[in-house]
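Here the complex is missing one protein chain, while the rest keep their positions.
First chain written, first letter: the chains are A, B and C, and each begins at residue 1.
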């Protein structure tokens, strides 16, 4: 029997999926109506890009204050098959009755008041830093201004999905984690929680792609200043530090201080966190690896590599995956834990969709299973 | 009504799609069983990557002579969700009874005899250059050796999908076009066929990403020799030239000779062909643009930009799209036609899947509608 | 005899040279005192970088309006051995009595009035576009505003050194050519002047590094928007076009119109101009090459490659060299002429120093003979 004769039986479900699905559009009343606030930046773009493959979410509102009035494809011409998304509007012109879910991609500081003003029927995933720190005093110290929505802060759930899945499912507002904190907590939180490493002397040397700095034009981000070089930045004062420390402290039940040095390097996407840790008495690097493998065995997006295999950012580009490798250090009693993600996907918009899927009772992998783009 | 209550109704079809679909696996006997020959190179990888989202094709055989025995994820560790693909085997160990469709990603010259030896029940898309030139003497002249399967050559259909769709549908063997010829013929063939440009003095300056040169280790391809520079190569003697001339000659019914200068530049994926053409008497750049817009209006993958908009390779990276822009030249009577593709997708593996979809009676967009990856 | 015994005899002259020469400083009254206006941009930086090796020029004044008050090494920390250069001042605070020579690196439009206001004892090389076009109406048309110093324009000499050396030697004000015009005129002017190619149908496809766009922060120049892609820009309306046409028209004594399409590509430095030209009756590509080889035989910076060798931008990075290759085209009667330069050196600051050397009766190679940086 010729294969093409067998195929048609499968066609209808298939058609609903990778293409802008005609049948789904017909039943658009059934879909979750999504607003992306601050859609003219990279994280907003990435939400729209990934949602193009999502069968249940439909982007119906895009805001962008300075770009209001523009068609989205004028701002991001590569989103060719997103031509049915609406043009950008100002946030004050949004009619919230027509929205079910909000991805908030606004800069920190402005986000607090914006979210506080939204109707309570909306489910929100906030990609800014504004609701990540439980302690609003810590927020004020690191972000240079008092928190303007402390009540809402109490409602927000920190959404590192693999670590806080159950809380996310019950939440209305999710504070989506930062990229560095995601890459660091995924390997270290389970190790601290299991007392396999000590809370002291955790040293993190991290490297990020440039897209983490956003799309705004700054001299230090122009091509000629970035290509073919590397430099540390914000040494000992990067704002992701208290977020990392909050997560690690929670994991082991005592205050943790980390050494954290981020680097800017010539790549658009990708992040590697090299974590240099002390083994707890009696523990070995092999046990660390086994523990993480066990912990993440059922996860779709976190992969602990076999001994000797080094995680590369190349292998997660454009995907929601996190790769982790564990190595025995040459200094006795120490281990090296390497983790890589795509800072715009698992480190931002992909994880935001993963969380939003949970908020709406959907399988969290929905629209997130594409492969990394390599080469 | 809460959105999450409405959603479940949609779940079953959705589940069949972006994820490795359980229901599809259940009915695996219904699926097209795909072999990828030469799967350890970039075009083979790209076929596997794209097929991971395909609901009807299942990769069941991968060959790679030097890498035989390895798991595919050892060769391409980024294909994390392709972990159910089989390990690489030698081509002589393939059991062809279990295969319906073949993507042939072998180097030119070796391909002729391999394809000639395959059972006739297989549908084949060949990504090498071996069956692209109708005239086997031209093949011998440019590829440095007599054609070893001239009979099979007669059966092969040249598969620039948008231009030869009907022939492809009837074919058993498709010669998948080269990357440069794809980017050049998509804009120029309709213009020549409509007598809007002259067949004389067609000048093409093309720029390609490095992945077009494949994955083999050569000194001129190592990072330090490529980054931060550009150079022409194979000036006046690139092997895609006769393929371009064949297509353009067919379009206008007379022998066409083109000036074609490819450049190697520091990017992995992407190709721009700048075509400098003479207008036919009375024609204008605006008419050229309108004609192409009309010609490709119903196409999913070819997009003719409005006046003044410049196609960028950034906007097609990782996607099967082709963008075309037409400009009035400053020299009266001339026009500039710019076209961009991703050389590995529309210029190779994406178009191969597009053709294979047609061979099996599937919508040609299946598994090919993801957005470009930008930034 | 041990080599180290022979060496000391050579020491004194050597010491004067690559290092900030003590003896030269002693005789500082003998040196040319140089001001660089607009020193906080890339061309200003490049003048300072190259002059660090110059035995006769001493940078004594640097201006930069927005950065006034800063030390130069705060603006360009890589100029470690330029620590004896003065801090940046506002242009109105310069004491011109202490200056002999001016490199003017200001943006176009502002330059006219600035130069008109300078004392007449100064020798000036202007790197802006303001004095390049003899016809001030053409200037007004392409640069969007009337020329504000038409008298000074008459005094200015266009300084493509190899083509206008004698005029430069007599000049007080040199209009330093644009980068694209330098790369195009060096090969084409001698060919047009010798009637080896026709003035019609000259098609130029050019590719430039990003540094040509300067150091100002613009969204389209940030790393993520540039890396790993290519696009044409300013198609048919780039401002270097009238400058190219002026030079080519002069060469052949009639009005020339060119097709000129520049591209932005992911490299900091480097420029390739691919010129597609028609041979004059009876001429051959070989004759073109021979003519250029003859024309530039005595030149230090222009090198015509043997048949078959392709010029690469990699091979001129950081140097003042121009490489030219000539190829017979596949279309009979046509030739391909490829030329490469570093846009910041021969295309800007290097040529500016070459011209200033001539203004002061120095060998034009002074401080310009370092090798390209490769890899």
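Note that contacts are C-beta pairs under 8 Å (C-beta built on N, C-alpha and C of every residue); 3 or more make two chains touch, one makes a residue touch a chain.
Predicted model, so just to flag it, every value in this text is computed and none were measured.
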Sole contact to the chain not displayed, among A:162, A:243 or A:272: A:272
Residue of A:75, A:124, A:156 or A:338 in touch with the missing chain, whole complex considered: A:338
Among C:37, C:156, C:352 or C:372, residue touching the chain not depicted: C:372
Interface with the unshown chain - residue positions in chain C: 3-4, 6-11, 13-20, 23-24, 27, 30-33, 42, 45, 49, 52-53, 55-56, 76-82, 100-101, 123, 211, 215, 227-228, 268-269, 303, 309, 312, 314-319, 321, 344, 359-363, 365-375
Interface with the undisplayed chain - residues on chain A: 200-201, 203, 205, 207, 209, 224-225, 227-233, 235-236, 241, 257-261, 263, 265-270, 272, 274, 276, 310-314, 317, 325, 327-332, 334, 336, 338, 340, 375
For chain B, the residues touching the chain missing from this view: 42, 209-211, 215-219, 221-228, 266-268
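The rule we apply is simple: only the chains that are shown with their structure count from here on.
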Rigid-body rotation angle, chain B and chain A, from Cα fit (steps of 5°): 180
Classification of the chain B:chain C interface as same or different, half of numbers criterion: same
Distance from chain C to chain A - Cα centre to Cα centre, in angstrom: 46
Geometric centre distance via CA averages, chain B-chain A, whole Å: 33
Geometric centre distance via CA averages, chain C-chain B, whole Å: 41
Sites on chain B at which at least two other chains make contact: 227-228, 268-269, 312, 314, 317, 375
